[in-house]
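Omission of a single protein chain aside, the complex is shown with its protein chains in their original locations.
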Amino acid sequence: MEFINSHILSITTFVPLLTAIAVLLSPALSIARWVSMGGSIVAFLASLHIWFYFDAQTAGLQFTEMHEWIPSFGIRYIMGVDGLNLLLIMLTTFLTPLILLSVWHLDDKKQKAFLSLFMTLECGMLGSLVAFDLVFFYVFWEAMLIPMYFIIGLWGGKNRIYATTKFIIYTFVGSLLMLAAMIVLYVLHFQQTGVYTTNLLDLYGTSAEYSTQMWLFAAFALAFAIKVPMFPFHTWLPDAHTEAPTSGSVILAGVLLKLGTYGLVRFAIPLFPQATATFAPVMVALGVIGIIYGALTAWMQKDAKKMVAYSSVSHLGFVVIGSVAVISGGAALSAEALTGAVYQQINHGISTGALFFLVGCIYDRRHTRMLADFGGIAKVMPWFAVMLIVATLSSVGLPGTGGFVGEFLILLGTFLSSPLAGATAALGVLLGAVYMLTLCRKILFGPLENEENKTLEDLTPREFAYLTPLAILAVVMGVFPNLFLDKVRPSIENLANNFRNYKIVAEAPLESNQLLGADHKEMGH
Amino acid sequence: MLFWLILFFPLLGAFLNGLVLRKASPTVSHVLGAAALVAAFIYALITYLQFMGAGGQAQVITGIDWIDAGTFKAPFNFILDRLSGMMLLIITGIGSLIHIYAGGYMHEEKATYRFFSYLNLFVFMMLLLVLGDNLLVMFIGWEGVGLCSYLLIGYWYEDDKNAAAGMKAFLVNRIGDIGFLLGIFLTFKYFHTISFSQLKDMILTAGANLNGEQLQAIGWITLALFVGACGKSAQMPLYVWLPDAMAGPTPVSALIHAATMVTAGIYMMTRLNFLFYLAPDTQMVVASVGAITALFAATIALVQYDIKKVLAYSTVSQLGYMVLGCGVGAYSAGVFHLFTHACFKALLFLGAGSVIVAMHHKQDMREMGGLRKFMPVTHFVMLIGVLAIIGFPGLSGFFSKDEILWRAWTGGDSYHIQWGLGALAAVCTSFYMVRLLMLTFYGKNRSDHHTQEHLHETSVVMWGPLVVLAILSAGVGYLNVPHILPFPAHLLFENYLEPVISIPPLVADHWHHLHAEYPHSLEWAIMGVSVIGMAVSSIFAISMYSDGFGKLAQSLGSVFKSGHRVLSNKYYVDEFYDAYFVTPLRDIAQFLWKIVDVVIIDGIVNGVGQACMLIGGLSSFRMSGSLHRHGMVMIVGIVCMLSVLFF
Partner (left out) sequence: MVSIDHYLVLATFMFLCGTLGVLFRRNLLMVLMSIELMLNAVNLVFVSGSRLLGNLDGQVMVFFIITVAACEAGVGLAMVIALFRRYGTVDTNFLRVLRG
């Protein structure tokens, strides 16, 4: 038990990687499927262990692990979990088995490679979520791109090479700027303390001159803004989504995009509080533009998947404005908005994941995603209609679904921070309904005229198996949000109230403590 | 415990019908759906009696926590007071009748599980709306009923028109909901709570301690919430969804779009009356919007041919009255009209539904006529409904509508215009309702031979509820008899609601007229004006439509040709919205996508890529592809660098 508790994060992160290798080595695809499923379920169980043993009373870092990696540069292997990443870890491990289930029926030659890449991707995502060392984080952050590059590039649609190249170059540009900023931060910290370290917990205290902070924040924020993606850095997203296979879209929208907003909350904001306060109006403005812009462009789409893709731009605009809603003249962040932002990340993963799955379901049957090819599907696929409506409602933030809790808290906090921004962003609630209901109406309602649609088969048991958990979760998250919010509350309040002077303590004593120097010792208790 | 069962039964019914028993026969769906409602009604009645037996003091029923974030708290708490108790009975009571009726109305459908599931879900959401002790729980219900309304309007989704109507209802409601949301934000910002009971305590006890900023905020809060009310209660300028909502099955129109959901705005304003009293400017806006809506919708109803459209505009108009009542501070009068209207409008809609079933789903009144002979019971109950709505002395509408108009007149000089609009609307009401009655039930039958052959009275499942509603429509008015009329008990209803309605001491002076004494002669005069107006226009309508579209009707139509055209096109409001809001928005969206996204942003992105390729291409002319050349250049380069380093 002791061993499990102290290594649970490594287990969660690297079981998928081992699975990826095992998948490659397995002799047949049928075995590979079970291996990958088994690995992803083990990872999920491990994350459940984290969930149940997570201490919801503290804002500190839990299940921490630390090992020296490259001591001369102060680079360590540090993992930890707190309220800010807990839910995202759960989301990642929860979505992966569902996605594997959704590709169960595919059996082309390269499918084994796909499964392997997918498990590698899971490892990359989990790694960047739990990493508390800049270098370590950066490695995972970049490692995540490689499987995604291949997933889009090899299994994508007609225009996949363009899309995947755009995706990778776009993200790389941001990452490189972030890398440069990380190095500057590293040097700054050395100049101030005489210690080389990439430990995020130590770097939080680093003070930089105002102008330097601006540049550093801009570099970090740009990297994350591209990932989110924020307007106007979003154009890679519709292309990537349209070309990616269903599974790729689900994980891209479900988790990968969240890493951008997570990065904002974990790195950019607490590392550079002054710059955050200065940049907050810009970020909020871009976020609000993104909300409206994404919604309006989504409305105009003729391709269902592209519509859902643009809706992500709109939804993540909410998350961004929720993350940077400063109140009390820049002394604190709005805890309501921040809670909403953290919560909305998960909701978006659930509802948009479900929407991509559903679009995939009809794409599998009809090999088209054009809205004009559908209409009246509710008659032949009633359960599909139920699922699509539940996902839609969650996406438009109807009270009783998780989307409402997130959007409401974000809007409330933003309103407290800036009534104008809050009121404008609230328009997104209306526009969200405009395009999502258009989607529903064009697919589900109206006369069933197209001959090919008349013989469509309703959801298969396998499709049920991966859609039902999402639908149930969407409702549970709307009715019992405190189940989730209770876990994350202390961390969020710590960040919201103290972001000007952010400190985060490691709850469990870190291993190899003796190497850390005096200032670390007083942190562990 | 009983209290929770009220909420539980409709939810259970919705769940079973919607997700479990999808293969069940229509009868099973119907029995299940109706039984859930009747059970809810019984428990509501018991709860209500217990509550009133205990003195009728408001109580908060604590449920589980819902959202806690930062300092924001919104628990699932419920408030049981005289207002919500009354609404509880209206919703479950009239809801039960309509559920029973719906089985008859929908008997031709093959599968009605969806219908009853949505209907039960609607009742659950409506109960949340009226019972919620804070703005956010109310908001669940507020949007939840909107959702059910959307699903039910689009129930026959195979016709794209219905799906479009449902979507329109949802979207227009959402515009209002944004107002509601802003109201919540403002309330939380300035009062740090969104609980009704806490707000009430704060406002009434702290009264004079409210600072200027808060008082100003109350103005904005009430205005924002009123925008929400406009959406849900179909007031100008957001009423456009309600007439379209008639695309849904008629029981839906009766339950959702007449008796319950659309009154949510009035309920909300009454619930927060202590805030609205503090904002006289908002009250002025509310009263004006209500009065204008009442008249505006009534004039449109004058010339409609679709029986349900007439009733729809009539609903908008009657809602205008209720809003007017709230606006002049006469909340109990507004709520009383809500109550009587729920009875007689449900009756009228269901009666119209019976007519529509008998007419094989034809709704055009030009094809009806003379149905009295074929459907005596329906005719009789419709007659009572019409008399009630036009304010025939002695029936419920007379008491409730007159109370509102009287309060409007006594609301002060500035409200005389609103009274005038309301009185005019009453004249129109009598005209179009009598017209509806005459065209449907009197004169010769104008339908085709085939329809005529099958005309007959509906089954008891359908006319039974109608009779109950007719009795209610005739009788409930006596709960609020004005002082001037000889009757053993006066203003029972107003006294009943007394604990809910509370004028903050701070503004008591402004609303002093609410408790002022007026000469009886004035009250008689106001009442007289209404009754005479009603009588004249009814007689006019009878003479015009005694046998279908008589000469008088046709010649009037040709004399006021342009006026008639404007009215039958509903003042071109839909066209106006389309041309000035929807189309420009669509154009902007198209521009954003086609130009900003594809050309500008992607152009820049791809431009950077192409620029790189271009520069690379330009500088690659030295690349012969020969390994040896490359190696040579490399080594020469290394040698050069080393020489620079060393020498």
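When the chains are written out, they are named A and B in that same order, and each has its own residue count from 1.
Methods note: a residue touches a chain if its C-beta (ideal position, glycine included) is under 8 Å from a C-beta of that chain, and two chains touch if they have at least 3 such contacts.
The shown structure was predicted, so the numbers you read here are calculated from the model rather than taken from an experiment.
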Next on the checklist: One chain isn't displayed here. Which of the visible ones does it touch?
Outcome noted: B
Checklist entry - Looking at the whole complex, which of B:489, B:508 or B:632 touches the chain that is not displayed? => result B:632
Next on the checklist: If the hidden chain were put back, which residues of subunit B would touch it?
Outcome noted: 617, 620-628, 630-632, 635
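Just so we're on the same page, only the chains that are shown with their structure count from here on.
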Checklist entry - Distance-wise, how many Å sit between the C-alpha centres of subunit A and subunit B, to the nearest whole number? => result 38
Checklist entry - Okay, in this complex, where on subunit A does subunit B touch? => result 166, 169-170, 232, 234-236, 293, 296-297, 299-301, 334-336, 338-340, 375-376, 378-379, 382, 386, 393, 398-400, 404-405, 408-409, 411-413, 415-416, 419, 422-423, 426-427, 429-430, 433-434, 437-438, 441, 444-448, 479-482, 485-486, 489, 492-493, 496
Item to check | Contact set on subunit B toward subunit A in their complex | outcome: 19, 22, 64-72, 136, 139-140, 142-144, 147, 150, 154, 157-160, 162-164, 167, 170-171, 174-175, 177-178, 181-182, 184-186, 188-189, 585-586, 588-590, 592-594, 596-597, 601-602, 605, 609
